[in-house]
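For reference, the structure is listed below as structure tokens.
All protein chains but one are shown at their positions in the complex.
Chain nomenclature is as follows: A and B, assigned in order of appearance, with residue numbering initiated at 1 for each chain independently.
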Amino acid sequence: MKNEKKKSAEIVQKILEKEDFAVLILAHEFDDQTIKEIKKRAEKILQKEVRVEFDKGIIGGFIIKDKNQIIDASIKGALRRVRDRYGNF
Amino acid sequence: MEGVSIDWKILVGQTVNFLILFFLMKKLVFPRFFSILEERQKTIEEEKRTIEELEEKKKGIEIEKERILNQAKEKAELILREAKEKAKKKERKILEMAEKEKEKIIEEARKTGEEEIERIKKEFLEKNIETVLVIAEKFLEKKIDPEEDKRIILRLLKELEKDEE
Partner (left out) sequence: MEISKNLKKVLDEISIKPEKEEVGEVLEVKDGIVKISGLNNVENFETIKFERTGVEGVVLNLEKDKVGAIVLGDFSQIKSKDIVKRGKRILSIPVGEKMIGRVIDPLGNPLDGKGKIETKDFFPIEKIGPSVIEREPVNFPLHTGIKIIDALVPIGRGQRELFLGDRTTDKSLWALTIILNQKRERKRPICIYVAIGKKEAEIARICEMLKKEGALDYTILVSASASMPVSFWYLAPYSGCAQGEYFMEKGMDALVIYDDLTNHAFAWRQIALILRRPPGREAYPGDIFYLHSRLLERAAKLNKERGGGSLTAIPLIETQEGDIAAFIPTNVISICDGQIYFNYSLYLKGQRPEVDIGLSVSRVGSAAQTKAMKKIASRLKLELAQFLELERFLEFIEEVDPETRKKLERGRRILEILKQEKLKPTSFEKEVVSIFAGVEGFLDKIPLEKVREFEEKLHQKIEEERPEIFKNILETQDLDEKTSEELKKVLNQILKEYEGKGS
């Protein structure tokens, strides 16, 4: 009974939170199998639906854009962080 | 000498006339005449004295004038000397200030020079860092193929999973 209540509350929460999904940005357009695997692992970490987008500009790695946070694990991001550390160019 | 003769009557008569005239002159004319002469003499003496006095006074005024002029000259020289001293003091002060200003400018220029060198060094380093990062970016774009990228992504996801736990 308790579990059922918890589940319905979760569903209601999801309905109330419109468009509650995260965006995963990748540099390369992998095959479907690979994308599926990556998406699954990301959804496990974020506990929400993940939609995949592609942007060659990030060079490699990934960026996850969630409602209240951005997880930047891209090569572009790593270079930007070094640039920022040594001042603005 | 024939024909020259003295008429004693006329002579006596002339002499009596002369004496009467002399007597009358002495009584009436001579005193006035001599008094006038005396007065004139007195006047002349007085005027002479006055002239002498004026001459004396003039001399005194000249001396006084000379003295005043000398005094004025001395005062003027004193004022001029004081003004010159003041001007010299001011000049010295201005020179001192100018010297201080000059030193200040030199010091500032030296500081600016040093700062400029530091700035150029920093700019050069920054530009070099930028160049290195651009090169790194271009290199990685070429090197990271889909296989390599997949390996990186899976490693990073594993790290994230660990963090969430």
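Note that contacts are C-beta pairs under 8 Å (C-beta built on N, C-alpha and C of every residue); 3 or more make two chains touch, one makes a residue touch a chain.
Note that the structure is predicted; figures quoted are calculated from it, not measured.
Chemist: Where does the absent chain make contact, in terms of the chains shown?
Modeler: Contacts of the omitted chain with visible chains: A, B.
Chemist: Out of A:Leu26, A:Val50 or A:Ala73, which residue would touch the omitted chain in the full complex?
Modeler: A:Ala73
Chemist: For chain A, which residues reach the chain that was dropped from this view?
Modeler: 60-61, 65, 67-75, 77-79, 81-82, 85-86
Chemist: Name every residue on chain B in touch with the hidden partner chain.
Modeler: 115, 119, 124-125, 128-129, 132-133, 136, 152, 156, 159-160, 163
Throughout what follows, only the chains that are shown with their structure count from here on.
Chemist: Between chain A and chain B, tell me the centre distance in angstrom, where each centre is the average of that chain's C-alpha atoms.
Modeler: For chain A versus chain B, the centre distance works out to 89 Å.
Chemist: Per the contact definition, I'd like the list of chain A residues that touch chain B in the complex.
Modeler: 26-28, 30, 34, 37-38, 41-42, 44-45, 59-62, 71, 73, 75-76, 79, 82-83, 86-87, 89
Chemist: Can you list the residues on chain B that touch chain A in the complex?
Modeler: Answer in residue numbers: 126, 129-130, 133, 136-137, 140-141, 144-146, 148-150, 152-154, 156-157, 160-161, 164.
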